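All protein chains of the complex are present and in place, except for one that has been dropped.
So that you can tell them apart, the chains are marked A, B and C in the order they are listed, and the count of residues begins at 1 in each.
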Amino acid sequence: MSQPADRGDIANPRARFERDGRPLRTKLFEQMMLIRRFEERLLELFGEGELFGTTHCYIGQEADAVGVINHLQDGDIIFSNHRCHGHFLVYGDRPELLMAELMGRVTGVVGGRGGSQHICFENFYTNGIQGGFMPTVTGMALAEKMKGSGNIAVAFIGDGTLGQGVLYEALNMASLWSVPLLVVVENNRWAQSTPVERELAGDMVTRGRAFGIDAGEIDSTDAEALYGHFGEIIAKVRNEQRPHFEVIHTYRLCHHSKSDDMRPEDEIERFRKNEPLIGARAWLTDDEARAIEARVEARVEAAVRWSREQPFPTPRHLDERVARPAPMAFEASATDAGEDA
Amino acid sequence: MSQPADRGDIANPRARFERDGRPLRTKLFEQMMLIRRFEERLLELFGEGELFGTTHCYIGQEADAVGVINHLQDGDIIFSNHRCHGHFLVYGDRPELLMAELMGRVTGVVGGRGGSQHICFENFYTNGIQGGFMPTVTGMALAEKMKGSGNIAVAFIGDGTLGQGVLYEALNMASLWSVPLLVVVENNRWAQSTPVERELAGDMVTRGRAFGIDAGEIDSTDAEALYGHFGEIIAKVRNEQRPHFEVIHTYRLCHHSKSDDMRPEDEIERFRKNEPLIGARAWLTDDEARAIEARVEARVEAAVRWSREQPFPTPRHLDERVARPAPMAFEASATDAGEDA
Amino acid sequence: MSSTPATTTVLKSLNGAMHSMMEADERVLLIGEDLLDPYGGAFKVARGLSERFPERVLTTPISEAGFVGVAAGMAMRGMRPIVEIMFGDFLMLAADQLLNHISKYRWMYNDQVHVPMVIRAPMGARRGYGPTHSQSVEKHILGMPGLHVVAPSVLHDAGALLRAALLDDLSPVVFVENKLMYARRQLSAEGGRIGELYARSSSDRYPTTTVSWEPFDHADVTLVAYGGMVEIAMEAAETLFFDEELVVEVVAPSSLQPLDLQPVLDSLQRSGKLVVCEEGTAGAGFGAEVISRVSAEGFSLLKAAPKRVAARDYPIANTRSLEDMILPQVADLVRACR
Partner (left out) sequence: MSSTPATTTVLKSLNGAMHSMMEADERVLLIGEDLLDPYGGAFKVARGLSERFPERVLTTPISEAGFVGVAAGMAMRGMRPIVEIMFGDFLMLAADQLLNHISKYRWMYNDQVHVPMVIRAPMGARRGYGPTHSQSVEKHILGMPGLHVVAPSVLHDAGALLRAALLDDLSPVVFVENKLMYARRQLSAEGGRIGELYARSSSDRYPTTTVSWEPFDHADVTLVAYGGMVEIAMEAAETLFFDEELVVEVVAPSSLQPLDLQPVLDSLQRSGKLVVCEEGTAGAGFGAEVISRVSAEGFSLLKAAPKRVAARDYPIANTRSLEDMILPQVADLVRACR
């Protein structure tokens, strides 16, 4: 299970993941459960008026984040988008920082300045302009290559974002300069209210290949399958120091942002049957699953409690940054109480 | 040979081409010769300091313009780029208007406001921002489709322009909405000083296909072959009312703009052997060719003479447009003197 | 040209105008992201249009530069497109389309073409949407020859302005809406009054409305505001009138470019004191333009240093506490007007 982050693995999801000696499936389930419960709690808080603004939930796509990000090591880069909670929680494993950010607290990931669409945590970044960060992340990966760090960058984008031209400028340069960049397209079949067939002509995988980039696709919500699939891809991007473009066909189970869902009920129902957590829960005994759920629940509640106690920014925080709080004490005790392998 | 344009065929290259009853090869040669001599004269005028600013010559690519544009009929649209002299001369057949524009005269195509990179003549347009007009021409073709006019639009772009993201936004929409747009990529293997392999990753034709657009390519400087090739493509775009993306592999024989050529001599020499006018001239007897060359020469000289006599814009022309001059009297007499079929 | 009733919200006014324009003129079409019913656009301004006019509502991919340009091409071939940019912040994705294409075509092509189109862009903050979904970026497109910029406020009939913009045969228009304003009621004058207030309007295509707490016989301050800031300006003016007996005339132009300076100069004749406010940051913005114009054309009217009130020079934060500190508030206006 998750450990209190220390400097050694704060930006190293792979090390953290490997250090947790439990079975792969157990770990994947717990990570996905954390994302799920975190977001369900978020939506409650919005409902209760405790949160303000908007948010985009990842519910239904959890397997993508755990499948990809657990392969990333110290110094690897992620650039994510508006739908980043899942990515952040696997990368940073600090739900309290994200919760505080969403609650607008000064100890949030970016001190309340950004909200979840605009965060930065070690080598993890997000921005709210669809596709606009593709050149940035390409440049980041190129810089790592020039420095010889051996690090790679991963960009998460949605199907709809394939409409943005600047993305192709980035792909062209990534390919020309052989940049160690993995582009993960999470095709959840909708862009806001627009079904993919109304926003995308042709074929997603060919979009990558047209720029001379190795490209592939996988249609799965099975975290273990995705984990295996991306293990190979990420090793290739790292070893061969060149880009890769991979499409995951998935589905988002909740609304686009807070409350805007007009998709056909039966379509949602169909995909609900395949959602990643049902399958993953079945890997475990009911007791195992319940124990994990309880711990996740406790972590999320602790994050909420902690965040509520955090102060709001004051005028001096316009120019001053608050040091990042140490990992929650809660986590350590949870570890004690937990069922470590 | 060219006729004085009247209202009936001013924007109808096909009608003009068909009305000229001479053999296809003769007509193609004369059109190409006009482009060639017009531009050679331009370069002389620059050399002599009579022209100011810059210009981009089409020398070497003449076969593309005649191969494509002679299929366009009344109301069809062309959007071209910085390297538009050839396109304009085939479309409008008014060298004197283009010459006057380049000389900054008030009776130039756009009254001296635009210069050759920024002209508009009936349904012919150019702009100097690479790729930036791709959405515009897509919208134009879409409007024609909605109006049910049966007209199509043709966009001419260079290989280097495939670097611009907004082009892909346009291709995506053209494909989604089945817009009657033909994109002609003139791959002259260089973008300014940059060889194609340094600016373009992957494969040009796949760039079109990735957006669900029929795409193909032809490697030829044979005007007759290109004419046949594009006859079918344009008929398809028109009849099926959907986009097509076609790459012509060609070569530019002169510098990028006025005087900036740093390409390897031997490469240029190699392509010079295949240049369109040598091949086309061989279609004709030497006498036929000479007669055509003489007439072209006279037309170009008349255009220069006429343009020199035209006034420069004055302050009132900031807001006032001068009516387009009637076709040059010269042309009519040239017709008399000429060897009409 | 029927105008919408005074009790209508800005959203209904805009939506109604689009319904009636599409009804009246087959050339009118709407193009942008997520426009189809039942969704009807992110802010629901497009509601009902795609059901009534399925052929003429084009929901697009996420391609702001692309679909702005597509609309321009349609306008050049006889259509009358209205473009909806989902969040005004995304307008800068189409900046090149505006600068080097749309605004230039007419003149550069020697007046052979026109590009009659309207680009609607909801701007503004105070909804907790964070740095890339809360800006007022219109200042960055002011001063492009050939491009008009129009911005309704609660003191205007937003629908009528939209109609006027679309009926402009000659110029493309960026139409700046304000997210918070959608839910507000439009205030319209009857017999020179809006409720307690005195009101006058210029008779332009895009009128400027001026309101005062006194019958335009004297004034202490001329407070120029547009768009979403008009309400805040009115609140400040009300406070100053009742608490400090200062008469602040709120001058609300609906066209930022071209700008009709006359109503501002008229009010300055009475007040001699100019304050201009805007929700965006001040640098090279609307306020700067107003003050420069007034300095050149009405210098002798100025009895005191003209002031700008604007956002502080930060991006717009997500959290409300910071957002409030960054944005111009009623209290800032009150202070500047004193």
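By our rule, a contact is a pair of C-beta atoms (placed from the backbone, for glycine too) under 8 Å apart; a residue touches a chain by one contact, two chains touch by 3 or more.
Note that the structure is a prediction, hence the values are computed from the model and not measured.
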Partner chains on view for the chain not depicted: A, B, C
Residue among B:86, B:104 or B:135 touching the omitted chain: B:104
Candidate in contact with the missing chain, chosen from C:24, C:284 or C:331: C:284
Contact residue for the chain not shown (choose from B:61, B:80 or B:127): B:127
Contact with the hidden chain (one of A:45, A:68, A:103 or A:119): A:119
Residue numbers in chain C that touch the chain omitted from display: 89-90, 92-93, 95-96, 98-100, 103-104, 107-108, 131-132, 135, 137, 139-146, 257, 280-289, 291-292, 295-297, 299-300, 302, 304-308, 313-315
On chain B, residues whose C-beta touches the chain left out of the figure: 52-54, 101, 104-105, 108, 112-115, 117-118, 127-132, 160-165, 191-194, 198-200, 260, 262, 312-315, 317-318
Absent chain, residues of chain A that touch it: 77, 109-111, 113-114, 118-120, 125, 127-129, 132-144, 146-147, 165-166, 169-170, 172-173, 176-177, 321
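One rule holds for everything that comes next: only the chains that are shown with their structure count from here on.
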Intercentroid distance (Cα basis), chain B paired with chain A, Å: 50
Computed distance of Cα centres, chain C from chain B, in Å: 42
Numbers and ranges of chain B residues touching at least 2 other chains: 165-166, 169, 172, 176
Sequence positions of chain C contacting 2 or more other chains: 60-61, 63, 65-66
